[in-house]
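What you see is the complex with one protein chain gone and the rest in place.
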Amino acid sequence: MSATSAIAGTQLLATEDLSAYYGERKALGDVSIGFRRKAVTAVIGPSGCGKTTLLRCLNRIHEVAFDARVEGRVLLEGQDIYVSGVDPMSIRRRIGMVFQRPNPFPTLSILDNALACAPRGLSRQGRLDVAERALRSAALWDEVKDKLRTSPLRLSGGQQQRLCIARAVAAEPEVLLMDEPTASLDPIATAVIEELMDSLTDTFTIVAVTHNMQQAARVSDVTAFMLADEHGVGRLIEMDDTAKLFTKPSDHRTEDYITGRFG
Amino acid sequence: MTDRTRFRRVARFVSPVDRGFAAVVYGGSILFALLIVGLFVELVLGSWPSIAAFGPSFIWKSSWDPITSKFGALPMIYGTVVTSLVAIALAGFVGIMAAVFLADFAPRWLATPLSFLIELLAAVPSVVYGLWGLFVLAPFVRTAVGPALQKTLGWTPLFSGPIYGVGLLTAGIILALMIVPTVTAISRDVIAAIPRDLREASMAVGTTKWETATRVVLPAARVGIFGACVLALGRALGETIAVTMVIGNRPEISASLFAPSYTLASVIANEFTEATTSIYTSALIELGLILFVVSVVVNALARLMIWRVRGST
Partner (left out) sequence: MTVGALRYRRLKQRRVFGSLGTALALLCSVLAAGSLLAILGYVVVQGVSAINWNFLTQLPHPIGVPGGGVGNGILGTFIIIGIATAMAVPIGLLTGIYLALFGRGPIPEALRFLSDVLSGVPSIAIGLFAYAVLVAPLKHFSALSASFAFMMLMLPLLVRTSEQAIRSVPQTVREGALALGMSNFRATVRIVLPTARPAIITALLLAIARVTGETAPLLFTAFGSQYWEANPNNPMAVLALQVFNYAISPYPDWQAQAWAGAFLLVVAVFILSLGARLMLRRAMRGLDS
């Protein structure tokens, strides 16, 4: 399923022959993939298959690593985000990211964390409103509304991750990238966040990398399966509606992975 | 249709805010570099009249006469070398022994306070050392240490001659005190970094703990320890105030350690504000340039040695 400008109507975000390198090492090879609007697309695959690298290319965070390199195109509303002259900052405001391990800013309060990249120029009340909306959409408001000015480091792991989600949401992006968002959380916190992802699709297009197949099956509308080839280069094997991919995958490698024969 | 985009730096600066930020960061760094390069350039410029007037013979001429404007650096170089050698001999021995003790023999409850005290020695200001040296150490050398050395070793030219209290020996001892923390701290780290297996292998063969420490661990650590000593030597070479207060400030070369003398640093400290002619000032700046070059070279050598052993500074 390759993305061209013709399909840009249904796909907010797509890649075209995307390859990514760390120095000389090719981590991702010729991935062409499109992400459905206001849906959750899960990206699954064994460790080292390049799924996190793919995610990091979508919001130009990949290039923050030393000597990183990208070939190919990533299209946001049909426009290549890697064209020279494009400010990565503006891309990242439209494509937000939640990381694998919660990373609240340690020197800011919970409130300031949530508002870290909120729209500027608001009154004091306006800022509180934005924070409340974001924290509610992350299902965290009730738990922190009395301690907004305290340090986020006192929150539990699950709460910190929801704070990071709230923070990303408050910046009002169009796409939300999630890199194994529940990997470091306990089952209850995981369940809370999975529920969240469903309600978030009312507003956002979500791409979630996950190690956990059951989670992908539960949470996503579309699933993409990736695998590293014999040279260690990550490639897209198959992508389909979740229900179809998990019951009748087209590629035997997908079937092997899903049935647990490896990975 | 593929674009090649290569990102060699960790940061990208595209927006106006970021461009401004980058400009300020670059500006600060360039200023930093210019200051250091400027330091060298100014020293060369300031010494130029002296370099032009005296040439390379400046280094081996031993007259230092402001009145006839004849300047030679030899007495100062001699004093610097001798005091530093005395200092590193004393501090090297005491420092390495202390490092061995602290690294391999001392129990925690003893090692921590001792290390702390020795490191605190490095925090004492130079002028306080000089004050103590002038009023406590110098009289002590004049009344006790000097006569004792003269009685036993007075037949050597090193310990002959009148004992004033101030002089090369006293300066050397004060310098030793000032550099012993450097020797001890770095040597202790280097020794502690030697893998346990080496010690255990040695003990398994039947050596005593002391033998292991001195015949096995020390040789294994010798590059780093040597580097520590060279670093300490570099500090001793540039030390000014404490030395100026106890060295007697006489531009003479004498074999005796009891004689007063001069060092490159102390002559500048002592005479710069009284330099009346421009050639006088320039000669003093040239001494500063010599001091600069020697210190930088010694320091670089030391860091190379220590860095090679520790892996990173």
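Per-chain numbering from 1; labels A and B assigned in written order.
As a convention for this text, a contact is a pair of C-beta atoms (placed from the backbone, for glycine too) under 8 Å apart; a residue touches a chain by one contact, two chains touch by 3 or more.
This one's a predicted model, so the numbers in the text were calculated from it and none came from an experiment.
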Hidden-chain contact residue, picked from the options B:53, B:121 or B:193: B:121
Of A:134, A:168 or A:258, the residue in touch with the unshown chain: A:168
Options A:85, A:106, A:121 or A:260, residue touching the unrepresented chain: A:106
Residue touching the undisplayed chain, where the options are A:20, A:33, A:54 or A:97: A:97
Touch residues of subunit A, complete complex, unshown partner: 59, 61, 64, 66, 88-94, 96-97, 99, 101, 103, 105-108, 116-117, 153, 164, 167-168, 171, 173
On subunit B, residues whose C-beta touches the chain left out of the figure: 8-13, 15, 17-18, 20-22, 24-29, 31-33, 35-39, 42-43, 45-46, 93-95, 97-98, 100-102, 105-106, 113-114, 117-118, 120-121, 123-132, 134-136, 177, 180-181, 184, 198, 201-202, 205, 207-211, 213-216, 234, 237-241, 245, 265, 268-269, 272-273, 285, 288-289, 291-292, 295-296, 298-300, 303
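Here is the rule we go by: only the chains that are shown with their structure count from here on.
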Subunit A to subunit B touching residues, read off their complex: 16-17, 63-73, 80, 82-90
Subunit A-facing residues of subunit B, complex: 1-12, 14-15, 18
